[in-house]
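Omission of a single protein chain aside, the complex is shown with its protein chains in their original locations.
Take a look at chain A:
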Amino acid sequence: MGRKLLLEHINVPGINTLEVYRQKGGYRAVEKAIKTLTPDEIVEEVKKSGLRGRGGAGFPTGMKWSFLAKPEGVPRYLVCNADESEPGTFKDRYLMNYIPHALIEGMIVSSFALGANTSYIYVRGEMMPQIRILEKAIAEAKAAGFLGQNILGTGYNLELYVQPGGGAYICGEETALLESLEGKRGNPRIKPPFPAIAGLYGCPTVVNNVESIAAVVPIINDGGDEYAKIGIGRSTGTKLISASGNLVKPGVYEIELGLPVEEFIYSDEYCGGIANGKRLKATVAGGSSVPILPANLTLKYANGDPRLMSYESLSEGGFATGTMLGSGGFIAFDEDQCIVRNTWNFARFYHHESCGQCSPCREGTGWLEKVLHRLEYGHGKMSDIDLLVDVSKKIEGNTICPLGDAAAWPVASAIRHFRDEFEWHVKEPVKSLSSNYGLANYAVPIEKKVEEVKQDNL
């Protein structure tokens, strides 16, 4: 049984109220932090914990905090990024829905650590119920003296606001989020300057994911060193994984980083295997923007060692045979799923969500989608497959924000690993409309100690 830090009391009735949350030890971190620790000590604890950003990029949170510029007389801001809209990721919504005080508590501690007197939670516009839950929780916390003027009699003031977004995926990019928060069109800014120097209203700003901020609470309660003991290597602590797709028990799971992927998929404690007795064909390990992997490479490295759920292990092998942990949106595909259709679906999403600011992403995402649509509906040509690879290469790395990369990677990786299936769609245009390519050799287990492992089209 893995340790739970964030979801430990998730099933306690009424945990969404301040009263029950406090009975279960809530707001201990606020008291400890504000009364006994200095802001620098908190930053130091977070640094020691090795906590890495849970929003996707995995940048060390403590380091991000220490980069924050601290000029005299200029306010600093903490902004929580709750604009969770990546297909396959729904952990933040779950957290805010059931245990909102974990986020509020984390916000108070983090704001104190950063010296922010005004903090924002930018929530995706579609999550109206969660916005109401948060607002209710903030009102409760304020009434109990954890927010507002002179918190717990220490003289520290903090106002916390919930800001609904307009529902654009691009506003999850931190600078686009800040633009949107300022009331402008949600276009990503050109970096540098980074938000740590000039963020919200030109002031130093830290933008953190919901889960990162919530994870600060156990770090303060138990100490950074204790937190760092959980996990493996540079991937410390626990991570919420949103498991979806053809699984027996999809849902949000808190895992200790370093859990074998195989155990995560098949053990009864977690996803419980593939639904309806089918076999696993492919997985997207970290939300729609990370490369897709066939079943055999999901479970093992190219050399046959088991793959683990951690930042390093999932990206082992680079783009050739690896993927990324991303935001933890784990999607499983069984043998009946069509990879071409899925790739088209992802491309359609990115085409719809591109902000249109820089040209490769604006025009390229639409192009990818149209070509994939053609392939999926039986009008494709052999040359289309190479065209897709070429276009995705032209987008990748040439854009202002990572949305271009996120649009290019799923397409490039799907073709890298599932080229047979794309070719089959071209060769069998009629059949591909009514049936699927099936499992093929995508789940052939990789044997250990094989000199040259045969992979699909590398």
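Keep this in mind: a contact is a pair of C-beta atoms (placed from the backbone, for glycine too) under 8 Å apart; a residue touches a chain by one contact, two chains touch by 3 or more; residues count from 1.
Please note the rule applied: contacts and distances are computed from a predicted model.
Engineer: Any idea which of "2Fe-2S iron-sulfur cluster binding domain-containing protein", "Cell division protein FtsX", "Cytochrome d ubiquinol oxidase subunit 1" or "NAD-dependent dihydropyrimidine dehydrogenase subunit PreT" UniProt assigns to the chain that's been left out?
Structural biologist: Spelling it out: the chain absent from the display is recorded in UniProt as "2Fe-2S iron-sulfur cluster binding domain-containing protein".
Engineer: Among A:23, A:150 or A:359, choose the residue that contacts the chain missing from this document, as touch is defined above.
Structural biologist: A:359
Engineer: Which listed residue, A:22, A:279 or A:370, touches the chain dropped from view?
Structural biologist: Checking the options A:22, A:279 or A:370, the one contacting the hidden chain is A:370.
Engineer: Since one chain isn't shown, list which residues of chain A touch it in the complete complex.
Structural biologist: Touching the chain left out of view, chain A contributes residues 168, 170, 185, 190, 351-360, 362-367, 370, 387, 391, 393-395, 397-400.
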